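Every protein chain but one is kept in place in this view of the complex.
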Amino acid sequence: MSPAGTMASGGGRRMAPGTAAALVVVGAIVLGAVAAPWLTDLSPLDQDLGGLNRGPSAEHLLGTDVLGRDILARLLWGARTTLMVGTLGTLLAFALGAGVGLAAIVFGRLTETLWFAVIDLVRALPATLLGVLLIVALGSGMAPVVIALGLSYAPLVALVVRTAHAREAARDYVAAAASFGGGRLHVLVHHILPNLAGTLVTQAAIVLPRCIVTESVLSFLGLGSSPDEPTWGRMIADASRFIEKAPHAILAPIVALVVLTTALSILGGRLRRALDPTRAAVAPAEPSAAILAGEGALS
Amino acid sequence: MTATTELRDAPIDAAGHRAPSAAASDRTPGDPRAVPVLEVHDLGIRTGGRDLVAGVTFSIGAGRTLALIGQSGSGKSMTAAAIMGLLPPDVTVSAETRIELDGRRLPHADDGAMRAFRGTALAMVFQDPMSCLNPFMTVGAQIEEALWRRGVVDPVVRRERSLALMAAVELPTPESLRRRLPHELSGGQQQRIMLAMALAAEPRLLIADEPTSALDASVQAEILALLARLQARFGMAILFITHDLAAARRLGHEIMVMRHGRVVDFGAPRTIFTTPRHPHTRALVAVREMLERPPAPRRSAGTPVLEIAGVGFDYPPRRFLDRPSPALREVSLTLTAGRSLGVIGESGSGKSTLAAIVAGLKTPISGDVRLFGTSLAAHRFALPRALRRRVQIVFQNPHGALNPRHTIATAMREPLDLLHIGPRRARPERVAEALGWVGLDPDLRLRHPHALSGGQRQRVAIARALLSEPDLLVCDEVVSALDATVGAEILDLLRRLQAERGFALMFVGHDLEVVRWIADEIAVLADGRLVEHGPADRVLVAPASVAARRLVEAGRRADQPSDPAK
Partner (left out) sequence: MRRLLPVVTALAAGLARALAIVAVAFFLCRVMPGDVVDVLGLEGGLTDAQQAELRAALGLDRPVIAQFVDWGAQALGGDFGRSVRFDRPVAEMLVHAAPVTLELALGSFGVGIGLAFGLAIAATSLRSRVLDAVIDALNVWSIAVPTFCAGVVGIIVFSLWLGWLPVIGSLVLPILIIGLDNAGQIVKLVREDLAEAVMLPHVRTARAKGLSPWRIALVHVLPVAAPIALVLSGLVLSGLVAGTLTMEILFGLPGIGSLMLNAVHGRDLPVVLAAVTVVAVALVAINTLVDALHRLIDPRVTR
């Protein structure tokens, strides 16, 4: 994945242990999801009727749930759906958000105003509520979830694009380019997009874990996947009815989900600091002036 | 005046600080033998193992002003912050430092103990009064807060005292101004409020850190004059920090020059001007002398390159339903080949908007601009490429004008590629050559902007604008963001380039001295209208409009070395 590549090539600096651990975790989960068919012979759906709700054993490494399904197999296959839906939702959010944001900018003020009125509207609906509505309209399944995720997070991306664009467009070098006859497209390609790229990558790192969490919330509410399509949220929902009988069945997907999103958000935080456009490539101001500006604190 | 008596009868506070009037009557103001109010000995300021200020020693007597002058990064503001105990958390004062106020050592390392001195014996005014006032409090309440700090508990007395202070700083109608919020006041009024707040402390020492730098020229002169009058009346010592040698000469009994955190020169204003010892002081004085003797204007000749006819411009409304605010109204000007036109005005006068219109960056709502005889209105103000080559613009902030992600070479390739200048293969060569025109090492082209100094960046911006061999160069406040010595070099460079290449120059500025130095003719803008246009000499000697007269008088007052000591 791209965060890994960017981080590793970060100028030969030594990686913080937290970052390294997060990378390992994300890598392992992605690998597990991709290699699920080869990692386990057991199907996530087959019920071992002789071994309902068992603890870990040689046969079932993480035990079985109340229906006798292998938890590890469900976890691995569930990772596929969870990651897939989260990634697709993020991609859709970016395609919609960045697309609409940039198009609105290129086509001028009126289009911009119109589009951002629409975006404002979508933003007023929380992701969960939008998900509920879309699933009501489109029926349950993975596609409505992806659409709901894309629609919910697209406004965030569009706003980020607009803010970054406004910040860049006010620069004198953009005015200078215009004075050399550079049109909107030239300015966009040469000055704004390169400065925007970092912001977008950072934003992706923020949106991806949110998509994964929202997907799990919707699955938990029974609005996402169908029962024969395991996701972590669904596993938690299924097992939550038997918390008292089978706590291990519910803890496994929770731990997996929290570990993944924590690792992703740690990576996102590192990425944000590494690519922060307000820090990157800005001249160090006069030392004393910079320090004076940082003066303050309450005491 | 009742205001005076009320202020002078101020009670002595618990800490036993004398009111300024008592101090003033003890000694003749300006008597050098008197015990100094402030004595700074071997001041050192460090951060992260680096010296920001080292070995600074000076003293200021009651009723005296020390003008501390230096360019950005010289450590002058740090020095002030150290005296006030307002240094940032990670900046420390060295152990050898001794700072004494009226012979008592200040506990500069102990913030809690320093607080007892701030707002009582020590007061300070800062550069940008708008942002230095609390936007949520009425200005009257902010002055009263300072009085409350000084122990004036009775609200009625506090009210009266604050009105008296506002009268003392020569604010008109204190009773109605009192209830306003800072943003409802002009910059000059805001700084007067800051001064009233400082006076409320009845300070022994007033530190004024660039108190006029954020203000318009005519207001600057008024504030400086007010500072001198207030000192004469209240007798406090003033540490006046500035980057402007003219202002230092005007207000200082002594001038101290700092550079890279050290004192490089010290003396009476006359000595500093006539026999500057340090090369840096000599450079500063040379800039003054250069600006005071502008070269002779060139003769008017040649064809008009720029004809502005009845141009108007509105800023778009910021919000739906707002009305657009006018920026320019009916401005008409002409400029002939090879000459330079100075456009001067205070902030908000519309001068930068005019520059942007001429460079084809903004579209006026009315009127026409003819460049080299071609009507821009006919092209809907979208300049055709052939015309773009002939007009170029340089901006104020040399850092913002260069994309931080691009090398100098990439930045300079941009106009060559966009304007199709010369054959593609010859372009790298031309970039190197252009850097030579402005006195830069061609090797700099591989660097990024942040590796260059402000002056170097501005030279790059000028070289880039010259790549297309323009016949008209628009310079929008190109030296305003630079230190005086660097700015003077840029001015000199512009003039030399103009002589070599013969382009016409439209130079937009707010500093009369700078504009006068470079311009053959001067246009004065006020509130979006052209109020004066003529040969530089005529506008300066006999300004016809009120706005021009204000500018000229402000400049003249700043020029005259009034030596308050005599």
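Observations on the model:
Each chain carries a letter (A and B) given by its place in the written order, and its residues are counted from 1.
Here, contacts are C-beta pairs under 8 Å (C-beta built on N, C-alpha and C of every residue); 3 or more make two chains touch, one makes a residue touch a chain.
Computed from a predicted model, the values in this text were never measured in an experiment.
When the full complex is taken into account, the listed residue touching the unshown chain is A:136, out of A:114, A:136 or A:197. Touching residues on chain A toward the chain that is not drawn are 120-121, 124-129, 132-139, 206, 209-210, 213-214, 216-217, 220-223, 236, 240, 243-244, 247, 250-251, 254, 257-258, 261-262, 264-266, 269, 293-299. Touch with the hidden chain on the side of chain B covers residues 84, 86, 89, 115-120, 122-124, 126, 128, 131-137, 145-146, 149, 181, 183, 194, 197, 201, 319-321.
Here is the rule we use: only the chains that are shown with their structure count from here on.
For this pair, chain A with chain B, the centres built from the Cα atoms lie 48 Å apart. By the touch criterion stated above, chain B contacts chain A in their complex at residues 47, 50, 52, 72-75, 77-78, 81, 86-91, 111-112, 261, 356, 359-361, 383, 385, 388, 391-393, 395-397, 399-405, 411, 414-415, 418-419, 448-451, 461, 464. On the side of chain A, the complex with chain B involves touching residues 171-173, 175-182, 186, 190-191, 194-195, 280-284, 286-289, 291-292, 294-297, 299.
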